[in-house]
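Missing here is one protein chain; the remaining ones are kept as they sit in the complex.
Here is chain A:
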Amino acid sequence: MSYELIGITVLWIFLYGYLIVASIDFGAGFFAYYAKQTKQDHIINKLISRYLSPVWEVTNVFFVFFFVGLVGFFPDTAYYYGQTLLVPGSIAIILLAIRGSFYAFENYGSKQSNVYMFLYGATGLFIPAALSTALTISEGGFIEETADGVRLLTGELLTSPYSWSVVFLAIVSVLYISSAFLTFYANRANDMDARELMRKYVLFWSSPTIIASLTTFIAMSQHNNEHFEKMLDLWWMFGISVAFFLGAVFLIYQKKNFGLAFIFVMMQFFFAFFGYGAAHLPYLLTPYITLESGVTNDAMGLALVIAFIAGLLLLIPSLILLLRMFLFDADYVKGKK
């Protein structure tokens, strides 16, 4: 495998990892706020904070890893995306900053506050919307290259049906993934009230998720037909994704095996995400950057791959330790520790 292919695969895996852990986190923020408004917070908020407290910083690192790695393996992306994404990127940073710090203030500080809760809930939906812009732009048609640099065509972006369908898909997916995980987690904690509430949410958000996926497909065929055709070539990936979706909804509806159901949800997104990504290649930014044209030199490529392997050897045991302490330690989950 060439460095560029290794590089993009690694980065895509990390982006996928971020998609899952961040969705859980973003959605949980929204549910916590919603539950408070509808006076159901006594049911789920304890559960949410027990899971989130030890892991929120780790979630953030997934994201940092992705964008630092992207610029490392493909320095040209810094130029094109950096130049064009100043405004949406800055807004996303500010939202992330408010969310992360206010979560800590609320959770480790001494007082519960409605304002913190609101910011925490609202940013959970705005951040995915802002971040998904980067993927939208990568489809091409939203950037113009002129003599004095590249710039974003904001008007086109705001009026494109494709761009809005991606935003919609991002938001509903967040709620769907998050509720599926929290159902599993509540079940593990033997908290039946919370489980039932979350289970209702998954079932509720499952249909918008699949509808949004379809509309995105259709909008894509209008916006970037080449990418759409390549996705059709990979139809089996999306077929498997839908099969996992049906499996997950079935299990949750039947109140069976919530752990497996969440794995199905992860698989559903895995296949869809990788199908989308594979069909996107060779472009990293249509039509300006391809894998080949954007990749860094061999020396740096090799150094980064070695660094990555060494890093994983350090991280995987540590992550397993963390998961064993908090996610798989039944006493901790149940709140006895």
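In the analysis below, a contact is a pair of C-beta atoms (placed from the backbone, for glycine too) under 8 Å apart; a residue touches a chain by one contact, two chains touch by 3 or more; residues count from 1.
We take it that contacts and distances are computed from a predicted model.
Per the UniProt record, the chain missing from the shown structure is "Cytochrome ubiquinol oxidase subunit I", taken from the list "Cytochrome ubiquinol oxidase subunit I", "ABC transporter substrate-binding protein", "Glutamyl-tRNA(Gln) amidotransferase subunit A" or "Dynein regulation protein LC7". Note on the undisplayed chain: of the listed residues A:Y3, A:Y81, A:F168 or A:F184, the one touching it is A:Y81. Residue A:Y103 is the one among A:Y33, A:Y103, A:Y201 or A:Y288 that touches the chain not shown.
Interface note for the absent chain: among A:F67, A:F168, A:W205 or A:Y288, the touching residue is A:F67.
Touching residues on chain A toward the chain that is not drawn are 53-55, 57-58, 60-61, 63-65, 67-69, 71-73, 75-87, 89-91, 93-94, 96-98, 100-105, 108-111, 148-149, 151, 296-297, 299-300, 303-304, 307-308, 311, 314-315, 318-319, 321-322, 325-326, 337.
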